[in-house]
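Working notes, structure below.
The complex appears here without one of its protein chains, the remainder shown in place.
Moving on to chain A:
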Amino acid sequence: MAGGAATGGSSTSDTYAEARTWLLLPAWVTLGILVLAPVTMMLIYSFLTKEFRGGVIWEFSLSAYDQFFFDRGLFGDDPPRIEWTYIQIFWRSIWQAGAATLLSLVIGFPTAYFIATRAPAQRTFWLFLVTIPYWVNLLIRTVSMKFLLRDQGPLNEALLGIGIISEPLSIVNTNVAVQLGLFYSYLPFMVLPIYAAVERYNFTLSEAAADLYASRWTVLRRILLPSVKPGIIAGCILVFVPSMGSFLAPDLLGGAKNFMIGSLIEEQFKGNAGNWPFGAAASMILLTLVLIILLIFARQQSKAES
């Protein structure tokens, strides 16, 4: 999104070239100490032995990763079998994030397209309308969603009132509630990059296709969508990645049956029965997954640009 634009080479100057070390020093010190060092320390902790009331014993151990992938029975001496519990939680997170991404795309694409085809003066206003809710506290948004969707909530009352349904819908504590929550959390991330791509799209291409007797929808499928594909992929990644590791939507809207990675990790640190090395290992696995996705994306983007 703005990231690419903010580094662009065109308007760089070298006025402050001599001071660059001093200008960059605060950022490197702060982020080095508060991001790089912590992630390194987390990697180390994932290879340590757990202390029973949280924390670690400084002794090398692979047991965190072992526990994640293998089941060795109650006493740990059975032949190892694949442990499905945690793989399933990861799989559910990926699936839920995927569903939320699809939902965001289905609603976000037409929205982004609609905004990008408004008169230029109106566009920023529409974009502003779509992004305001993003800046409202995520916790408050998620709680509001729960309030709206709950069994005796306003949505059910309204639907019952109109007579569309005769029994209240139980949406809270289902997969659908989590997907709606995730959609609600990250929708602007879908709209903004697609908007940017459609705004750059050259509509004479559509006209040329129409002159050659392509229908409106053929133009959409064969010309427009391929042209704005980088924006769509960027949007999907920006929704998918934070959805996968989210905590609030599954915790508040999903209930115990719809446990996702975020809750699994949180449980290792916030409860008394926590297992810090295991939580660190699960975080490392999540981080690795995310970095792989971002790397594939970056490679595709640079291929598309060249």
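Methods note: contacts are C-beta pairs under 8 Å (C-beta built on N, C-alpha and C of every residue); 3 or more make two chains touch, one makes a residue touch a chain; residues count from 1.
Here is the rule we go by: contacts and distances are computed from a predicted model.
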If you had to name the missing chain as UniProt does, which of "Cytochrome c-type biogenesis protein CcmE", "NADH-ubiquinone oxidoreductase chain 5", "Acetyl-coenzyme A carboxylase carboxyl transferase subunit beta" or "Spermidine/putrescine transport system permease protein PotC" would it be? "Spermidine/putrescine transport system permease protein PotC"
Looking beyond the chains shown, say which of A:102, A:148 or A:176 touches the absent one. A:148
Among A:81, A:200 or A:216, the residue in touch with the chain that has been omitted: A:216
Using the document's contact rule, name the residues of chain A that touch the chain not shown here. 2-3, 5-9, 11-20, 22-24, 26-28, 30-32, 34-39, 41-42, 45, 55, 107-108, 110-111, 113-115, 117, 124, 126, 128-133, 135-141, 143-148, 152, 154, 183-184, 187, 203, 206-207, 210, 216, 219-220, 241-242, 244-248, 252, 261-262, 265-266, 269-270, 276, 279-280, 283, 286-287, 290-291, 294
